[in-house]
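The complex appears here minus one protein chain, its other protein chains still in place.
Should a chain be cited, it is by its letter among A, B and C, assigned in written order, with residues numbered from 1 in that chain.
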Amino acid sequence: MNFQLTEERQMLQDGLRRYLGDAVTPEALKAAESTGFSPEVWAGLSEMGVAGALFTEEQGGFGGLGFDLMTVFEELGRAGAPDPMLEVLLAGGIIAALGSESQQALVEQAVEGGVQLAFAHNEPSSRYDIDRIETRAERSGEGWSLTGRKSVVVNGAQADHVVVSVRTSGAPGEREGISLFLMPKGTDGVEIRDYPLSQGGHAAEMVFDGATLPADALLGEDGAAYDAIETAQARATAALCADALGAMETARALTGDYLKTRKQFGQPIGKFQALQHRAADMLIEIEQARSAVINLCGHLEADRDTREIHVSATKHLVGKVARLVAEEAIQMHGGIGMTEEYELGRFARRLSMLDQRFGDATWHLGRFVRLRAA
Amino acid sequence: MNFQLTEERQMLQDGLRRYLGDAVTPEALKAAESTGFSPEVWAGLSEMGVAGALFTEEQGGFGGLGFDLMTVFEELGRAGAPDPMLEVLLAGGIIAALGSESQQALVEQAVEGGVQLAFAHNEPSSRYDIDRIETRAERSGEGWSLTGRKSVVVNGAQADHVVVSVRTSGAPGEREGISLFLMPKGTDGVEIRDYPLSQGGHAAEMVFDGATLPADALLGEDGAAYDAIETAQARATAALCADALGAMETARALTGDYLKTRKQFGQPIGKFQALQHRAADMLIEIEQARSAVINLCGHLEADRDTREIHVSATKHLVGKVARLVAEEAIQMHGGIGMTEEYELGRFARRLSMLDQRFGDATWHLGRFVRLRAA
Amino acid sequence: MDLNFTEEQKAFRAEVRGFLQEKLPQRLSDKVRLGQRLTKEDYEEWHAILNEKGWLAGNWPKEHGGAGWNAVERHIFEEETTAASAPRIVPFGLAMLGPVLQKFGSKEQQQYWLPRILDGSDWWCQGYSEPGAGSDLASVKTTAERDGDHYVVNGQKTWTTLGQYANMIFCLVRTSKEGKPQEGISFLLIDMDDPGITVRPIVLIDGEPEVNEVFFDNVRVPASNLVGEENKGWTYAKYLLTHERTNIAGVGFANAGLANLKRIAKLEQSGGRPLIEDPLFAAQIAEVEIALMAMATTNLRVVSAAAAGQAPGAESSMLKVKGTVIRQEINALTKVAVGPYAMPFVSETLEAGTNEGPVGPDYAMAATPHYLNNRKLSIYGGSNEVQKTIIAKAILEL
Partner (left out) sequence: MDLNFTEEQKAFRAEVRGFLQEKLPQRLSDKVRLGQRLTKEDYEEWHAILNEKGWLAGNWPKEHGGAGWNAVERHIFEEETTAASAPRIVPFGLAMLGPVLQKFGSKEQQQYWLPRILDGSDWWCQGYSEPGAGSDLASVKTTAERDGDHYVVNGQKTWTTLGQYANMIFCLVRTSKEGKPQEGISFLLIDMDDPGITVRPIVLIDGEPEVNEVFFDNVRVPASNLVGEENKGWTYAKYLLTHERTNIAGVGFANAGLANLKRIAKLEQSGGRPLIEDPLFAAQIAEVEIALMAMATTNLRVVSAAAAGQAPGAESSMLKVKGTVIRQEINALTKVAVGPYAMPFVSETLEAGTNEGPVGPDYAMAATPHYLNNRKLSIYGGSNEVQKTIIAKAILEL
């Protein structure tokens, strides 16, 4: 039992914290608003080889374990970096797990840096169920023809390659019959609407109207993609929770500084005991969230049931704490915390949108109950 | 719309508050510990004719509406009176609703004062479901023979007459087939174990092993008692919530006094802002509880669905607030709040046991959802 | 005790409802229902409709052109208009300045300014808060120095809601530095078109430029624009704040928000079934609904006491806290209810009539902006922390 970062991870953490502290400037954020990411920061992360930490040596990386994800994403969250590293983990993880040798080249490119990925999976009525896929792919000549709609595909318009989930057999709600395709940017028959997200970055609605893909675009076996998606999403959930943890740390640091410097009725507001105790509650809950993230990251390589219990436990707890921290941080700041100009705002929005990806706190609480009862 | 007490109710409230403030002495409480009630206070309440407020003029009383119950029981709770007036309301209400002319005499006796009643309804596995009755009555000669077990019958050993619910047909969980009997104290074939309760007062386990009752012991029609029980329990729930409201008022008054007088680190602890804000939270929630009690009392005479929605809404809310008030009052007192010697303790226990009668806060939340969806 | 409205009150409710059915433009109620932005013209249109009926100033006495309603009637009007998704009445002239002028203004001021509020000639905004003051309103730093028959105003106001639409601003200004901070404050009416005034929008975290900073650089204001006496402004300011406190609970908004949340939870699917059938989500809706049922009755208790002439005390602080917490919880649940479609952040979709349609279902587009924007509810108008201190001091006598 050991809760110290390894030397390598410590170096990665230090390097990332230093780099992002400098690089995530108002200008970088401004650039990301219109394009969905900051070209400069993205290039910087590529240069550092950060994506390598998301993959094992076998896959061409130098990490890939839960605590590697935690190290990277906590720093991205702490800086509020607007770059789609999570999509590299999510889509790249699926490609690494299922891809043919030639498809794996994409993972190498991701590790070397620069390639942008996305995972088109959600649909307007799927909400958070992985298996509620209605978009269909049918064989068409040598290849496949896709019909359906994917919603809120993060980084969908920016990605050089998009992993698309479809149903090749079965009905929505069934685990069997889900397949994956690797689709390059610019494929015909796909209508894309790109838009900004509350938490930063962009997403897209993707309408497939008979879009055609060649036979070798299939990722893994026909109809057997469920497990790989669930695994990749478990890892992405851990990463997203680590990201939220980092954002909470920044929110609490900003709040602590504010409590120390802002004066009212003649003294720093941090001298008011009611605020002290609420700040302490916030710290206690952030510590809970940190432990929950550690629990999930430490069980990503466990058997499926154990892993998924930790997925739901952690997403539930971190979701609740994220709401508390975002709301309390704003409240303790007062009006200034409501303004876009002040730095807290974008962290509060980032935390507010945690619930919206991979299942909200209540949804995961119900899922935890079902998993425990199973 | 009017939230003032009528003159009559105001007089009743004043009189009760004055009387109970004097009468509920440590000696009276001590007496109630062993016997289940305080003979002196009970006699005093009888003399004041308090039970009359629980029944309509038609039934021989002078009240009987929701706000009459609220007036009486808020004061009983405020004083922490250990006397089984709630059982008069519950059992008496059933007798008044269903009883034959000769059975109604009991209601008159209750109004005139002195007669003790109980309602033997709960069973070991019924929890809070009114219809989950397994105790059976079968025709035996001219009368009936009862077999089964009733649990936690409040005032069961003390009551001069006990209303007993049984199943004469159907299965547990069905509304049809539930019947009621009026059983005098000392009936053969009933084994009674009397014991004290956490909130004060006594209850009994009652085992019926072929206890025989005459034909005229039947209350109302054979098999059709459900509605009367539900109605009586709705009224008793309103009364119990008003009782809790009164107990909360005392808890908050004790806490307020303590905050003003107890000094630590050189000043009254009520000067500490964290405690101020928590005291304010407590007050806000008590105000919510008061409004919830008003809502229920104001809808006791409404149609069944409206009434029951308010039963569950109010029992849920008051249950939550009662827990908050009991726990926060103790916490703000510190060690002294944990001691039996100090007055807070018995109010905290009274509030703690609110959940245990007629359904806990969570149970009623679920029921509210089902009633709203119906 | 009686929870029922009188026959007169029921008849009044029916009259309001009939009026709304007939006169409330569908275009406006659609915008309100979807949480789209109302333009200045939208507000003015609705104000004019109400004014024609004599209902624009429910709280004003009839002699000043108001409806002269008591607290219960105002409550009924509020319930019906929020239920019908009518635009809110912009409060600065009607709910805030009007009562102050009626109580403390000169005859001339009343005759000139009050009709202009009713007929829409003036759009007022509020110059109370200053940077760094927070809930400590008496620490006014903006100065007004007398110079002949003018005051020369210098300083800065902030959090000026809808200041971008206003042509007039009522301000607390410091006319004396003697005595306690409360003692040297005056209440001044200032034309926003005067030279030396600059308005700078403050963008909030929902992307809206709803509030503003207003800068005063040697602005010359006629002395006739002083309300009441010099250095007595704090009295008028407190009177205004008390009036602002009516309907502090926001029961109508909460009811409308809850109805909207339930509608969404019926339409959204989770696990192949309507979200509202998810027992845990349904329980969260139920919890806030139950809290709202109780709070609405607390509100009626206060309204009913006010109609009987009693001045509300710490109860209004309790209503402020509970009311804002309930509305914020409804906002938070609504954000959760719409699922992933709470993420798109396309400001243009909130403008009616643009080409930019909603990304997901139309009910989803305002969920996140409203959630974020309404964090202000517990901050402004005296933060909930300030309210709790008031409650503790008043009732616990601490």
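Methods note: a residue touches a chain if its C-beta (ideal position, glycine included) is under 8 Å from a C-beta of that chain, and two chains touch if they have at least 3 such contacts.
Computed from a prediction, not measured in an experiment: that's the story for all the values here.
Peer 1: Which chains here would be touched by the one that got left out?
Peer 2: Output: missing chain touches A, B, C.
Peer 1: Check each of B:N155, B:Q199 or B:S291 against the chain that is not shown and name the one that touches it.
Peer 2: B:Q199
Peer 1: Check the options A:A28, A:A236, A:A313 or A:I336 and report the residue that touches the missing chain.
Peer 2: A:A313
Peer 1: In the whole complex, not just what's shown, which of A:L146, A:A289 or A:L344 touches the removed chain?
Peer 2: Spelled out, the listed residue whose C-beta touches the missing chain is A:A289.
Peer 1: Name, in rising order, the residues on chain B that touch the hidden chain in the full complex.
Peer 2: Answer for chain B: residues 122, 124-125, 127-129, 132, 151-152, 172-173, 193, 195-199, 203, 205, 264-265, 274-275, 323, 327, 330-331, 334-335, 337-341, 345-346, 348-349, 352-353, 355-357, 360, 362-363, 365-366 touch the chain left out.
Peer 1: Kindly note down the residues of chain C that lie in touch with the hidden chain.
Peer 2: Residues of chain C in touch with the missing chain: 279-280, 283.
Peer 1: Can you list where chain A touches the absent chain?
Peer 2: Residues 1-6, 9, 67, 70, 256, 259-260, 268, 270-271, 273, 276-277, 279-281, 283-284, 287-292, 294-295, 297-299, 313, 316-317, 365-366, 368-369, 372-373 of chain A touch the chain absent from view.
Note that in this section only the chains that are shown with their structure count from here on.
Peer 1: Average the CA atoms of each chain to get its centre, and name the chain whose centre is farthest from that of chain A.
Peer 2: Max centre-to-centre separation from chain A belongs to B.
Peer 1: Could you please state the distance in Å, as a whole number, between where the Cα atoms of chain A are centred and where those of chain B are centred?
Peer 2: Centres of chain A and chain B (C-alpha means) sit 53 Å apart.
Peer 1: Quick one: chain B and chain C, Cα centre-to-centre, how many Å?
Peer 2: Centres of chain B and chain C (C-alpha means) sit 43 Å apart.
Peer 1: So which bits of chain B are touching at least two other chains?
Peer 2: 273, 276-277
Peer 1: In chain C, which residues are in touch with two or more of the other chains?
Peer 2: 279, 385, 388
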